[in-house]
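Here is the structure we will look at.
The complex appears here minus one protein chain, its other protein chains still in place.
When the chains are written out, they are named A, B and C in that same order, and each has its own residue count from 1.
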Amino acid sequence: MIEQLKKEVYRANVELARHGLVTLTWGNVSGIDRSSSLVAIKPSGVDYRSMSASDMVVVSTGGKVVEGTLRPSSDTPTHLELYRAFPAIGGVAHTHSLYASMFAQACREIPCLGTTHADHFNGPVPVTRFLTGEEVDAGYEAWTGKIIVERFSECDPAGMPGVLVAGHAPFTWGAGPADAVENSLILERIAQMALGSLQLNPAIAALPMHIQRKHYQRKHGPEAYYGQKNK
Amino acid sequence: MIEQLKKEVYRANVELARHGLVTLTWGNVSGIDRSSSLVAIKPSGVDYRSMSASDMVVVSTGGKVVEGTLRPSSDTPTHLELYRAFPAIGGVAHTHSLYASMFAQACREIPCLGTTHADHFNGPVPVTRFLTGEEVDAGYEAWTGKIIVERFSECDPAGMPGVLVAGHAPFTWGAGPADAVENSLILERIAQMALGSLQLNPAIAALPMHIQRKHYQRKHGPEAYYGQKNK
Amino acid sequence: MIEQLKKEVYRANVELARHGLVTLTWGNVSGIDRSSSLVAIKPSGVDYRSMSASDMVVVSTGGKVVEGTLRPSSDTPTHLELYRAFPAIGGVAHTHSLYASMFAQACREIPCLGTTHADHFNGPVPVTRFLTGEEVDAGYEAWTGKIIVERFSECDPAGMPGVLVAGHAPFTWGAGPADAVENSLILERIAQMALGSLQLNPAIAALPMHIQRKHYQRKHGPEAYYGQKNK
Partner (left out) sequence: MIEQLKKEVYRANVELARHGLVTLTWGNVSGIDRSSSLVAIKPSGVDYRSMSASDMVVVSTGGKVVEGTLRPSSDTPTHLELYRAFPAIGGVAHTHSLYASMFAQACREIPCLGTTHADHFNGPVPVTRFLTGEEVDAGYEAWTGKIIVERFSECDPAGMPGVLVAGHAPFTWGAGPADAVENSLILERIAQMALGSLQLNPAIAALPMHIQRKHYQRKHGPEAYYGQKNK
């Protein structure tokens, strides 16, 4: 089972690079096997083109490496915080994709300005607060996860599968590693669209709520009718 | 005849992706056979790389699937409204292309700022109003088509082969599926150019009318002399 | 000799597309053989991927087709005006490249903000005036050439190998077709850089004249030392 997960995580990491979401090694994807509580994740600082599925590192949710000869991504503690706090998710992706990072650096949430956004993210994409000096010292990556979870005390991680860490970059998640990557791609596109729309009309209002709701439900509600039935 | 149409529609959908106008499955093209009133359209949520001409779904203008095992695009009712209201068109394309969507989200029409625009779109590219809550409930996709048609009570769909749906994205059309896709590409380029020109000069005026008229006539008027005679 | 010119013109048109400077068929390159006063130019509205050197159309400087079965580019009269007025040039290129067109549409010259610009264009890239209604009626494309030449009453076409036609797009030129294309590419890059610099600092001043002069001379002056001697 873990072999299958390692393959999925490997493929998702390659997809992340293929979509143009990463420069150098600035991105990583993980996946969790909920039955064994094992997480497979990209090794730290390794090129996407030279790695293989067997290079994926397996860690326990407590952070102990249980398989693999390479160091896991330095962002592993952030991924683990998300898996612990959001029991329904099966994959996490992190990138420094350009447009989503612009919003993260500007500490601005991405307002829902259109149906592209509403189809996938149920409301404005939230931004965390900055970490304090104490939190940085106490465990930078774990605390990055904790302030995401803190921010989601007011958000539903199922309807809002991503976040902007202030002054840093996005994290996204989903049912599995591939979904997490797809949400990273979507987040990048809606960030780019929002930047342009805000330049055209700085006083722009959010998409009317009845349209936001309709679009989100059309793809994700109980009566969703987008795509094929067997999907 | 429908087999030929399905091939054209398939190829047009592939072109849409090849031009970089779609992310994931956010785009679809259809074509109509006016003699039989049958419409071929992309199946919903299917990847452009994995589909073939035989996957195109055939529907009646009333919306009934008459051929194909997959669900048609969820935007099918919008396409059908356009075919019913604009009897001269033979193809419709829908994308969430980045720059055209920026204008749609900002609820700003694209002013005619240059000859690239004037060569293809006879005046500013219009924006619809938002749908009301009642309209959303009564049939979101069909009503999306109806507000486009409503907006064109003041426009000629022959001279203005595209529209921005407020808070959503563009629809374009043409003599056939390939022309509809070409108009999606042109719309995306003039949107990007207009965004830049507006940033350089927010108080910019539209291209003088005598030049707009000349350029449009040069390509589309009765005395058009652009391109080859046998085109 | 004309066969050689047709090959050069063909290759230059293909390069124009390869550099990402054209969408669809929005661009054309020509070259002149000064000994015979014959001009080879791209055929109108033909795809860059499907044409060959033998499709290039040969016209006299008076505009008469002397070889070729296709119609020459509709912009041919503009090219011919430039060849007549600027006797030292051997090639002309026209594109609707995105960033240069943004400046043309905004009717703003491109200020010399850096050495990339100064290396190739000796001063701000000028913008023409708009054509009058009478001029449009009297011969749109020829008059486009005439207003470029009019604008160059104050510029040296050797030091300033390009221009922005107001509300339209750039024309560039050079010693031959390949140089004209290279100048189109350079113009596009300096336009993009200038747009960004102006966004970062709207009150930006031009590069100090002693640095502008140095950079231009380094590449183009009598003591030029950039590149290889045998170039």
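The rule is short, and it goes like this: a residue touches a chain if its C-beta (ideal position, glycine included) is under 8 Å from a C-beta of that chain, and two chains touch if they have at least 3 such contacts.
Fair warning: this is a prediction, and the values are worked out from it, not measured in the lab.
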item	value
Left-out chain, listing which of the shown chains it touches	A, C
Hidden-chain contact residue, picked from the options A:V66, A:A88 or A:C107	A:C107
Among A:M56, A:L198 or A:I211, the residue in touch with the chain that has been omitted	A:L198
Sole contact to the chain not displayed, among A:L131, A:V163, A:I190 or A:I211	A:L131
Residue in contact with the excluded chain [from A:V46, A:V65, A:A158 or A:A206]	A:V46
Omitted-chain contact residue, chosen from A:L70, A:A85, A:A175 or A:A206	A:L70
Touch residues of chain A, complete complex, unshown partner	23-26, 43-46, 70-71, 74, 96, 98-99, 101-108, 130-133, 136, 140, 167-169, 195, 198-199
Residues belonging to chain C that touch the chain removed from view	113-116, 182, 185-186, 189, 192-194, 196-201, 204, 207-208, 210-211, 214, 218, 225-229, 231
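In the analysis below, only the chains that are shown with their structure count from here on.
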item	value
Pairwise touch network: line, ring, star, complete, or other	line
Gap in Å, rounded to a whole number, between the CA centres of chain B and chain A	32
Distance between the centres, which are taken as Cα means, of chain C and chain A, whole angstrom	46
Residue numbers of chain A (touch at least two other chains)	none
